[in-house]
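First the structure, then my questions, so here it is.
Here the complex is missing one protein chain, while the rest keep their positions.
Letters A and B mark the chains as written, and numbering starts fresh at 1 in each.
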Amino acid sequence: MRVRRLTAACAALGLVALAGCSSEAGNDATAPDATVPVEEEVQFDEGTTMAELAEAGAITVGTKFDQPGFGLVSPDGVPEGFDVEIAKIIAAKLGIAPEDIEWVETISANREPFLQQGQVDMVAATYTINDDRKELIDFAGPYYVAGQDIMVAAGNPLGVEGEESLADIRVCSVNGSTPAGYVQENYPDADLTLFDEYSLCAEALKNDQVDAVTTDNVILTSFVAQDPEAFELVDNPFTEEPYGIGIPKGDDDFRTFINDVLEESFEDGSWAAAWDATAGAITGAPAPEPPAVDRY
Amino acid sequence: MQALLDNLDRLWSGFLTTLGMSVAAAVIATILGTILAAFRVSPLPPLRALGATYVQLVRNTPLTAVFFIVIFGLPAVDVTFQNFFIAAIVALSVYTAAFVCEVVRSGINSVSTGQAEAARAIGLTFGQSLRDVVLPQAFRSVVPPLGNLWIALVKNSAIAGGGFAVADIAQLAPSLARDNPAQVLAIFGGIALAYMVITVPSGIAVGVIERRTAILR
Partner (left out) sequence: MSSDQATRTKQPLVALAGVNKWFGDLQVLKDINLDIANGEVIVVIGPSGSGKSTLCRCINRLEGVQQGEIRLDGVLLPEEGKALARLRSEVGMVFQSFNLFAHKTILENVTLGPIKVRKVRKAEAEQRGRLLLERVGIAEQADKFPAQLSGGQQQRAAIARALAMEPKVLLFDEPTSALDPEMINEVLDVMTSLAREGMTMVVVTHEMGFARKAADRVVFMDHGKIVEEATPETFFTNPRSDRAKDFLSKILTH
């Protein structure tokens, strides 16, 4: 919905070359095939989620549709990005081919309800693991650790160095997001502007309507990569955002299974290949060291 | 529920923002829409064309696109607003005026042509006959549809907070939901209730005004 609405707005305007209006980044960055071969024969214990999914031969995955490099929907309706590739690796180990994955758009506010109500089997959507959320759902992973950072206009005219500057500048983030919460919590008097999409924050930064955009560095890097003339990353992350795979609460077998798959992908190179084909292709940065999964 | 009670101050300030934004936009949209309606029934073809074009253009554009154009499109042609709150009022006014125009125009058409002819026959100009004779009579028949537009406007204002940087009640919901994931339903329910605090009494007021003005005839 959100992406489509924005696209309509772009079409109506026809004048703003807006990051959110193009999905080029995602297109270029996506490998044509899954990095991992789909398992032919799979065997799971009776009654487990894995057995059910393998039996059905299909899985429903919630992901972002508007996040370049992680989950950005292409014109044909299929999302592309690092989150998407990780979900494909998990599906492959369940014997489910990429075309049998049903993608559902999840936004920050609806991930828990979607998992609790069974509208999705799992969520891979730049989903920060935290304790509040763990009371409602469970997390496998992390499979990546991002950090909150700041993006400013190219040349950094105000000389922003790190999070301390947030108190003195007009800063933009997405309403209801963890990074916005961090600002509200730690800099309650900050001049905080909240849109519902980072691409709008980027546009506001371009128009000098705000001085900075703050969110996870991976998101900011893709904006900088798309428009290095306009943007610059401060590159001084001040939080740790471990991204996990969200699953319904209490499904420990499924969680263990996903953790195993993730660790396997860290070792066999498929994780790094997924990175290089997606987020890495946008920023040009090599794959980082994979994090350690947290089997709580 | 607790999440709402713990944040009553933010809820209240968001509520006032929603109310202020809506009232300001309603006033501007009513004035602008009435002027546009006058254009649409004017004896001068260029004015008629201008009114019709405005309505067609704006009415067929999604409100989010109007917001987008006002906030990000206009700066490209050097039209900027002091802050996002004012920009939101502009977007809501521009959008709602198209609908007000059509409501007022149909109200004007509901007044018999003899009234306007008699007004012109005693020497009132087009503008005077509209203001002193036709519009006051059209008013009664436009109260209910204008009331509907007002209620739609209040709810449409949520787009400003939901997407476009205005700290209204709608903007509060996602951050409260983030900080209290277990109370999501109560939070959104409470937000919906806050809108009803504005819209339900408005609906009742419209009914009262309609009955009061009925005595005129």
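Just so it is clear, a contact is a pair of C-beta atoms (placed from the backbone, for glycine too) under 8 Å apart; a residue touches a chain by one contact, two chains touch by 3 or more.
If you're wondering where the values come from, they're calculated on a predicted model, not measured in any experiment.
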item: Among the chains presented, those that the missing one touches; value: B
item: Per the touch definition above, residue among B:Q115, B:Q183 or B:T199 touching the missing chain; value: B:Q115
item: Contact residue for the chain not shown (choose from B:T64, B:Q137, B:N156 or B:N180); value: B:Q137
item: Subunit B, residues in touch with the chain not shown (by the definition above); value: 43-44, 112, 114-115, 117-125, 128, 132-133, 136-137, 216-217
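To be clear about the criterion, only the chains that are shown with their structure count from here on.
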item: Centroid distance [mean C-alpha coordinates] between subunit B and subunit A, Å; value: 37
item: Residue ranges of subunit A touching subunit B (in the complex, touch as defined); value: 5-6, 8-9, 12-13, 15-16, 18, 108-109, 112-113, 132-133, 135-136, 172, 175-178, 180-181, 184, 193-197, 200, 203-204, 207, 209
item: Subunit A-touching residues of subunit B, taken from the complex the two chains share; value: 61-62, 64-65, 68-69, 71-73, 75-76, 80, 84, 161-165, 167, 171, 173-175, 177-182, 184
